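Right after this comes subunit A.
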Amino acid sequence: MTNGIIHIFLALVMPPLLLGVIGKTKAAFAGRVGAPFLQPYYDILRLLHKGTVFSTTTSWIFRAGPIVALATTAVAALLIPFGAHPSPISFDGDMILYAYLFALGRFFTMSAALDTGSSFEGMGSAREATYSCLAEPTLFFALITLSRLSGSYSLSGMLVNINLGVWMHTSAALLLLVGGMFIVLLAENCRIPFDDPTTHLELTMIHEVMVLDHSGPALAIIHYAAALKLFVLGAFFVHLALPYSTGNPFLDWGLFIISMLELAVVIGVVESVMARLRLIRIPQLLVAATILAAFSTLLVIR
Partner candidate 1 sequence: MFAALIILPLIGAAVTWLIPYDRLRPKVLSLFALAHTGITIQLISFTPPASPGGWFNLDALGKIVLLSTSILFLTCAVYSVGYLFYRRERSNRVICVGLLVCLSAASLVTIAHHLGLMWVALETTTISMAPLIYFNRNARSIEATWKYLLICSVGVALALIGLYFLAYSTIVARVEPSLLLDDLIRDAGKLSSGWVHAAFVFLLVGFGTKMGLAPLHTWKPDAYGEAPGLVGALLSGGLVNLAFLALLRVYQICLATKEITFFQNALVVMGLISMIFAAVFMARQADFKRMLAYSSVEHVGIMAVALGLGGKAIFGALFHILANGLTKGVLFLSSGNIHRSYNSKNTDHVRGALRRLPWSGGLFLAGFIAITGSPPFAPFISEFTIVSSAFIQGRMLVGAIFLISLTVIFIGMALTVLPMVMGEVPPDSESTSYRDSILTVGPPLFLLLLVFLLGVWIPAPLMTLLSDASALLEVPQ
Partner candidate 2 sequence: MITLADQLLVLVLLINFILLGTSRQIFSIRAVAVQGVILGILPGLIHPFSWHLVGITIVIIAVKGFVIPQLLGRAVRSAEINREVEPFLGFVPTLLLGAIFTAISFSFAGRLPMLPEHQNYMFVPASIATLMAGFLILTTRRKAISQVIGYLVLENGIFIFGLLLAEAMPIMVEAGALLDLLVGTFVMGIVINQISREFSSLDTSLLTSLKEE
Partner candidate 3 sequence: MYSFLQGAFDPALVALSAALVIGCAGIPGLFLRKPGPGQILSTVATILAALAGVPASLMLLFSHSTTTYSLEWGLPFGPCELVIDPLSAFFLLPVYLVSAAGSLFAVGYWPAAEHRATERGLTFFYGLLASSMAILLMARNGVFFIMVWEVMALSAYFLLVTEHEREEVRRAGIVYLIATHTGTAALFVYFSLLAAQTGSFMLPAAGSLSALSPYAAIIALAAFIGFGAKAGIMPLHVWLPSAHANAPSHVSAVMSGVMLKMGLYGIFRTLTYFNDPPLLWGAVLTICGITSALLGIAFAVAQRDLKRLLACSSIENIGIITTGLGVAMLGVSSHNSVLVYLGMAGALLHILNHSFFKPLLFLGSGAIIHASGTREMNLMGGLGKGMPRVALLFMVGSVAICGIPPLNGFVSEFLLYLGFFRQLKAHSLIYLVFLAPLLALVGGLAVVAFTKLYSSVFLGSPRSAAAAHPHEAGVTMLVPMAFFALLCLLIGVAPQVALRLVSPAISSFYPQLASAAVSAEYGSILGRLSLAGVLLLTAAALVTLLWRWRLGRSSVASAPTWGCGYQRGTARIQYGATSFSELAVSVFNGIMRQRIERPALTGLFPGAARCSDVPTETLLERIIAPLFTLAGVSFAFLRRLQHGLMHVYMMYIFATLFILMLWAN
C-alpha cells in the first residue's frame, strides 16, 4: 500500500526534476551556471497562470490533445514498476497496453497539431508519426526478450526480474537491448540527436513544433506530460541498465531515484556532446535500434 502511494507520489512530482537535471548538466558542459534544478516546475506553474489563445481554425480536437496526452502517460506510469517495487496495476499483457497507451496519446497530439492548419505543425506531426511507428518494433523486441528472461507476461514481472545475476548470464543480449532502448528513449522523448527541444528553427523540430499553438495551461499540461513520458520510459530503461536492488524497500526507493537522476545526467551528457542528426538519417538510426533489439531477442530465444 505504502509502496503504491510512494509510486504515485514520485510519478506526480519527480518528472520535471529530470528536465532540470538535464539542463544543469548541459549548462555544466557549456561552462555556465545554468537554470536551477527546479526551473521546470517554475515554468509549469507560470504557464498554469497565463492566459490562453486559441487559434480560430481549431476545433475540440485541439483542446483534447494535451488532455489525452497527459492522461495516457499517467496511466502508463501506473503500469511501470519503479525500482524493485512492482507497479500498482499489473496483469498479464499489461506491457501491450503500456505500448498502445502511447499510441493513443500520439494520435491525439498529432491530430491536435494538424487541427491548427499550420504547415509547420503538420510537418512536425508527419515526422512524429513516421518515427514513432519505426520505434514501435524495438520496444516489442525488448518486451519479448524480457518476457523470455523472466518468464512473466507483465511489466512488473519482467522488469523487476532483471538483476546482476541475469546480467551475468545474458550480458550480450542485454547490452544490445540497452543500446536499442536508449536510442528509442531519446527518439520517443525527442531529445538530441533526434530533436532539439531548445532550437528556434521550426523547420527542424519534431515535438516542439507540434505544440506551437498551445499556450497557457494547455502548454503547461503538455510540458508536464512530456516530462512524465521521459520519466516513465526512463524508469523502463533504468531497469535494464542499472538493475541494482537491496532487500530493503526504502533503500530501493532511494536507489531508484538516484538511478533516474543518473539517467538524466547521461542524457544531458549525450545532448551536450552530440549534434542533432539530419532528418534523413533518423529512420536509419531507428532501424538500427530495431536490429539491435531483434538480435538480442534471437540471442535469448535460441
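How were these candidates chosen? In short, all candidates are chains of the complex that A comes from, given by their letters.
In this text, a residue touches a chain if its C-beta (ideal position, glycine included) is under 8 Å from a C-beta of that chain, and two chains touch if they have at least 3 such contacts; residues count from 1.
Source: prediction; values computed, not measured.
Chemist: Would you mind flagging which of 1, 2 or 3 touches subunit A in the complex?
Modeler: Answer for subunit A: candidate 3.
Chemist: Could you please specify the touching residues of subunit A with respect to candidate 3 in the complex?
Modeler: Residues 48-61, 63, 66-68, 70-72, 74-75, 78-79, 89, 91-94, 96-97, 99-101, 103-104, 106-107, 110-111, 114-123, 125-127, 129-130, 132-134, 136-137, 139-141, 143-144, 147-148, 151, 153, 202, 212-213, 216-218, 220-221, 283, 290, 294, 297, 301 of subunit A touch candidate 3 in their complex.
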